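Heads up, one of the protein chains got dropped from this complex, but the rest are sitting where they should.
Think of it as A, B and C in the order they're written, each chain with its own count starting at 1.
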Amino acid sequence: MIKVGIVGGTGYTGVELLRLLAQHPQVQILAITSRGEAGTAVSSMFPSLRRRLDLKFEDPARANLTSCDVVFFATPNGVAMGQAPALLDAGVRVIDLAADFRLKNVADWEQWYGMQHSSPEWVGKAVYGLPEHDRAAIREARLVANPGCYPTAVQLGFMPLVEAGLVHLDHLVADAKSGVSGAGRKAEIATLFAEAADNFKAYGVSGHRHLPEIRQGLSRMATHPVGLTFVPHLTPMIRGIHATLYARIKSEADFQQLFEERYSDEPFVDVLPPGSHPDTRSTRAANVCRMAIHRPQGGDVLVVLSVIDNLVKGAAGQAVQNMNIMFGLPETDGLWQLAVLP
Amino acid sequence: MIKVGIVGGTGYTGVELLRLLAQHPQVQILAITSRGEAGTAVSSMFPSLRRRLDLKFEDPARANLTSCDVVFFATPNGVAMGQAPALLDAGVRVIDLAADFRLKNVADWEQWYGMQHSSPEWVGKAVYGLPEHDRAAIREARLVANPGCYPTAVQLGFMPLVEAGLVHLDHLVADAKSGVSGAGRKAEIATLFAEAADNFKAYGVSGHRHLPEIRQGLSRMATHPVGLTFVPHLTPMIRGIHATLYARIKSEADFQQLFEERYSDEPFVDVLPPGSHPDTRSTRAANVCRMAIHRPQGGDVLVVLSVIDNLVKGAAGQAVQNMNIMFGLPETDGLWQLAVLP
Amino acid sequence: MIKVGIVGGTGYTGVELLRLLAQHPQVQILAITSRGEAGTAVSSMFPSLRRRLDLKFEDPARANLTSCDVVFFATPNGVAMGQAPALLDAGVRVIDLAADFRLKNVADWEQWYGMQHSSPEWVGKAVYGLPEHDRAAIREARLVANPGCYPTAVQLGFMPLVEAGLVHLDHLVADAKSGVSGAGRKAEIATLFAEAADNFKAYGVSGHRHLPEIRQGLSRMATHPVGLTFVPHLTPMIRGIHATLYARIKSEADFQQLFEERYSDEPFVDVLPPGSHPDTRSTRAANVCRMAIHRPQGGDVLVVLSVIDNLVKGAAGQAVQNMNIMFGLPETDGLWQLAVLP
Partner (left out) sequence: MIKVGIVGGTGYTGVELLRLLAQHPQVQILAITSRGEAGTAVSSMFPSLRRRLDLKFEDPARANLTSCDVVFFATPNGVAMGQAPALLDAGVRVIDLAADFRLKNVADWEQWYGMQHSSPEWVGKAVYGLPEHDRAAIREARLVANPGCYPTAVQLGFMPLVEAGLVHLDHLVADAKSGVSGAGRKAEIATLFAEAADNFKAYGVSGHRHLPEIRQGLSRMATHPVGLTFVPHLTPMIRGIHATLYARIKSEADFQQLFEERYSDEPFVDVLPPGSHPDTRSTRAANVCRMAIHRPQGGDVLVVLSVIDNLVKGAAGQAVQNMNIMFGLPETDGLWQLAVLP
């Protein structure tokens, strides 16, 4: 059994992590911490876990996290960079679901996240945890930077094209739509039901924090810089991301076959038949990215539709997938639940 | 491994049954039938099952259902009464998720369902499948009438009070609210998104088909007839039933304790602490009924709040629970998934 | 032109009041105040008002409210009782959309609202503003206590029965469901989209602040105390209240006719034909209460279904209706918009 600790856990990625880990056959949850909720039973905050998870939030200062094999940080940005180094030094492996270790360029990170990075030395050692691209490195990683939700959907959708060099890289477009849980479990007016329901809007068009992360990832795959316009939108659903990706063809190929072959061994990427339109609900509560490739009117523009559950393949599920890889477990352990439809 | 067949399966209870059975450790799905969809891959209709369920809908005439240990009917009312008897005679056990065998009084059934009953002889032999009340009989049953969604939530909520004879039985009130999936996967204007979203309405106030089923169940528990006003409502959510139950106290008792004791051994009934308000999402995709008991202002009226996922504990999950009981499996086999929240 | 001032106005009843008043043919909005938003253009907070309402929030201390003919308080409970008396003394008429002057029993009010009442002398002079019951008094009122949303739907639904003495008054039941805008425009986790969407729950079962208000209103109509169980629920829609009312018949009557006659002259109450089920959306954005009367199975229980838009007939629309009555305008002025469906 892998001994697991969770820092944070009162947010949506936290409760999703708990749902997955509580059902994982090889995991024992040792501790979950929350400064604000210390002493509260986890299941009194999240009644979905009643009678199945007998655990209380502990004060971070008192929790014995160094006894864990791995600690997940499901915290706001800026927390893991402060607390993870001590655990790492104690030999505990760490998976950060926040953004602290995602950007390799520390100056960039500090600009986009508006704070100073307190452990830049760990940025270089961190492994970006997109298993479909980074599996080998994840296996050995001490610190995994779990990708953001938009970056997961967008990178997986572009990856085969970018790796193969078949599209122009100067004007990629990623038009992405997210369910409201992506904004987190925070008391804010903009994400109230009466604000976000029956409504649709773009946000962060001038620059969203996931833009540099996606650009970094695609540039890695292309081995040179890419130009990307990324527009995120808020759509009135709880879970789900739908990325609609546009790229101009540079070289001809059988694009459907390209995608199918690229992902043929991937347990969690599903390339749909030609002509398909994946819906987000076909991934609800499941660790899977489904995608379809279109070439409208036979023209020179490719459209890739890529969908995930932002809380699973876009966050907690991918984190568990990374843990499975890090500890040599079957990659599907604890992640084999079918999507909930309808 | 239990060999399972499914008749019907293109509706919401059908796909939910497939989700649960495909993940059940002791089940092999031999066949699923659909007259209209014969030849279609199940996963092309329900992409949530892609790469996990390699099965095609078969023509009912050609499917080899008699090789099954048990056959589930996830069909419209009136189908099982025609097709189940031949299977039963061949030694196959049957679980009907529709209403054909729920009412013991055939004349009543014919009036409420507007058709003649074609196998009244099996009505008497059928066992009503509410495990928390009928577990012993289910174990031996050849034919189980799986309860309706409203009847499950309402009966479980009233049961401890009615069995103990602590409330007046002449004027019970059950005000119930259902998600739209309860109306089935049928092309109808009233359940279109643009009709049912951002909207709330009662329906069937003059008489809903679940009224006689609930009355029969409560009368059984009370061992004499009860008077019940039952008003169902449509609420803009996909899954979930919330039953708000009103009863006048006849004899004093510790009602919280009564409920906790009545359900202490039940794996799928969860009595919340005093003062709680269960929300339907705490049961989403899980086979559980959660409830809370209130006595507003210390008066003589009890209010019970009882919530389920209409497609799980209110349909497919309860059917699998019944199968587990019939075949001597641990009752929680294949039904131990945690609720999906948010 | 009636010169109007608004205190508060950054909440949902505030913006709805602005929508109605900005389109009212006899109204000139002189000022709107908000301590927190002083200086902000109203239309930058509510872009639905862009290019149609050229007004800024003003500091309450500086706004010249005494020049107004009438001032609306769209503030949290406890504000109007502090600020209204000075305006009233200056001859300005006041309509309070909050609860400060609704309960005649000050001790009761202080208990339910958890604060001391700072102007009990005005409680007695305030007129409860349910036009269908209090029209004559409203005409002369200096201070109108605008009814709560639940109390409007419930009182209008019970009124004909209670006034006529045709039902037992000791065990009335009001099972009410509200859209999430009823909780106000406040940053709170419980009403986030990801909490309230695809979900249904009761709340305040042990005692909601609208209970004493409804009891007071019904007791007035009955001229003696009534017994009421009131259970409010949160339903995943933006606007709308659906009250399902249960009462035992004491004396026979043609109940449909009773309701039709009681409301025959009312412009804003619509009694549907027998057998109807009003849906909340048929009142969306309109100042109307629609209702239907049922007698299930011909038994001795009456079920009344009563629906309103909580922000219109349940708040801002009723406030404008009260203003029209107070100033001798046609009652429908500015309130004649049709409901928005779908």
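Observations, loosely collected:
The rule is simple: contacts are C-beta pairs under 8 Å (C-beta built on N, C-alpha and C of every residue); 3 or more make two chains touch, one makes a residue touch a chain.
Bear in mind that the values here come from a model prediction, so they are computed numbers and not experimental data.
The chain that is not drawn here is touched, among residues A:E195, A:E213, A:D270 or A:E331, by A:E195.
Residue C:A197 is the one among C:L65, C:A84, C:A197 or C:M323 that touches the chain not shown. From the options C:H171, C:R281 or C:K313, the residue with contact to the chain not on display is C:R281. When the omitted chain is restored, the residue from C:S48, C:N105 or C:S118 that touches it is C:S48.
Mapped onto chain B, the footprint of the missing chain covers residues 12, 179-181, 183, 185-189, 191-198, 236-238.
Although one chain is not drawn, its touching partners on chain A can still be listed: residues 171, 173, 175, 177, 179, 194-195, 197-203, 205-207, 227, 229-231, 233, 235-240, 242, 244, 246, 248, 275, 277-281, 284, 294, 296-297, 299, 301, 303, 305, 307, 342. Considering the complete assembly, chain C touches the hidden chain via residues 12, 15, 19, 22-23, 46-52, 181, 185, 197-198, 238-239, 270, 272, 278-279, 281-286, 290, 336-342.
By definition in this document, only the chains that are shown with their structure count from here on.
Of all chains shown, B has the CA centroid lying nearest to the centroid of every protein CA atom. Looking at contacts between chains, the pair that accounts for the most C-beta pairs is B-C.
Although chain A and chain B share one sequence, what matters here is the overlap of their interface residues, and that overlap exceeds half of the numbers used. If you average the CA atoms of chain A and of chain C, the two centres end up 45 Å from each other. Chain A and chain B have Cα centroids separated by 36 Å.
Shared interface positions of chain A, i.e. residues touching 2 or more other chains, are given as 12, 181, 185, 197-198, 238.
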